[in-house]
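Provided herewith is a single structure, encoded as structure tokens, for subsequent inquiry.
Apart from one protein chain that is not included, each protein chain of the complex appears where it belongs.
Chain nomenclature is as follows: A, B and C, assigned in order of appearance, with residue numbering initiated at 1 for each chain independently.
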Amino acid sequence: MSTAPLFTVRIQAEDFDAATEAAALTRGRTDIGAVVTFAGLCRADDAPGGAPLIALTLEHYPGMAEEEMARLVEEARARWPLTGATVIHRYGRMVPGDNIVLVVTASSHRAAAFEAAAFLMDWLKTRAPFWKMEEREQERSWVAAKESDDDAAERWG
Amino acid sequence: MSTAPLFTVRIQAEDFDAATEAAALTRGRTDIGAVVTFAGLCRADDAPGGAPLIALTLEHYPGMAEEEMARLVEEARARWPLTGATVIHRYGRMVPGDNIVLVVTASSHRAAAFEAAAFLMDWLKTRAPFWKMEEREQERSWVAAKESDDDAAERWG
Amino acid sequence: MKILYFAWVRERIGREAEEIELPGDVRTVGDLAAFLATRGEGYAHAFENPKVVRAALDRTHARPDTPLGTAREIAFFPPMTGG
Partner (left out) sequence: MKILYFAWVRERIGREAEEIELPGDVRTVGDLAAFLATRGEGYAHAFENPKVVRAALDRTHARPDTPLGTAREIAFFPPMTGG
């Protein structure tokens, strides 16, 4: 039985498979009680009343994004007793319904897995160097950062 | 594009596939921004220092368990704007590493999906009529309810 | 009234379910637990600490002071440990 902690961050253009990533954290182990998986998807209805979204293009800072995501995972490990975590962020053009981001956390206890996953998502939103450009009918624009995201990140102190 | 809300509770002896359940909540939809999946697994090391766990047997109240789980999902829907939720609880004998419980929540926003999933797990623990019997070397005993679970459930008011 | 038992309540009483004709002065869930505790050693053991035995009336969580009313089914069980 392997009990080595498993921590992975990945930035990729291609889609991910949440189930494969979650299975990689638990395979052959009997010390994990809770696995939380968060998948963030591209939505069509981001601007009610406005033109529907055609696509999002995710730009990132290739040198820094992976390093920053690794720092976020280190911070999560320092705060919660995790047996593993996987964070994957896609870049490139995505249409509504497509996966954008995946966070998987595994722990012996559910509270740690839930809190670490929420923490990673909140910090990813405000600290990982990614930017969303929206395409709508006759319009393209950069998504503005949300104050609610800053508030969500700040609750972790 | 289907936008009907999808809410399911299931009690079953057989294993579940988290990915299949999560996919069922998002298939053909473009209004979902966040999917949170919680899988609860049987652990070998539940009693540090004690004999390792051989198996857990989950007993349930067949008439009530499904009704109570449906009530928990209704309560979650009343509190958060969910586009779907699936709750599956297994019964019978499980060995370390086996899946026990699955909660999947989908919403346009991540906070709702995270909070509803944590809420459903906390309430499941304290309100759904399931009982765990432990088998260890030369020993079998009923798992005692945890005060920490009551506290977790109470934070939702 | 149909009475169901689960987990160690079931094991101590030695049965899963039974049909019992209730005395007229048994009006609440707590009354019924107290009445059952008098029915023999296993029952007494199951209800020795009434605070830790929970009940559901017609498949809905109930408290000791919940009136039995016209309910057709009651279940007694330990605090739940699922999830």
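Just a few scattered comments:
Just so we're on the same page, contacts are C-beta pairs under 8 Å (C-beta built on N, C-alpha and C of every residue); 3 or more make two chains touch, one makes a residue touch a chain.
Remember, predicted model here, so these are calculated numbers, not experimental data.
In the whole complex the chain that is left out makes contact with A. Residue A:127 is the one among A:10, A:79 or A:127 that touches the chain missing from this view. Counting over the whole complex, subunit A has residues 40, 58-61, 63-64, 67-68, 89, 100-101, 121, 124-133, 142-146, 149 touching the chain that is not drawn.
Methods note: only the chains that are shown with their structure count from here on.
Averaging Cα coordinates per chain places subunit A and subunit C 48 Å apart. Shown for subunit B are the residues in touch with two or more other chains, namely 40, 121.
Touching of two or more other chains is recorded for no residue of subunit C.
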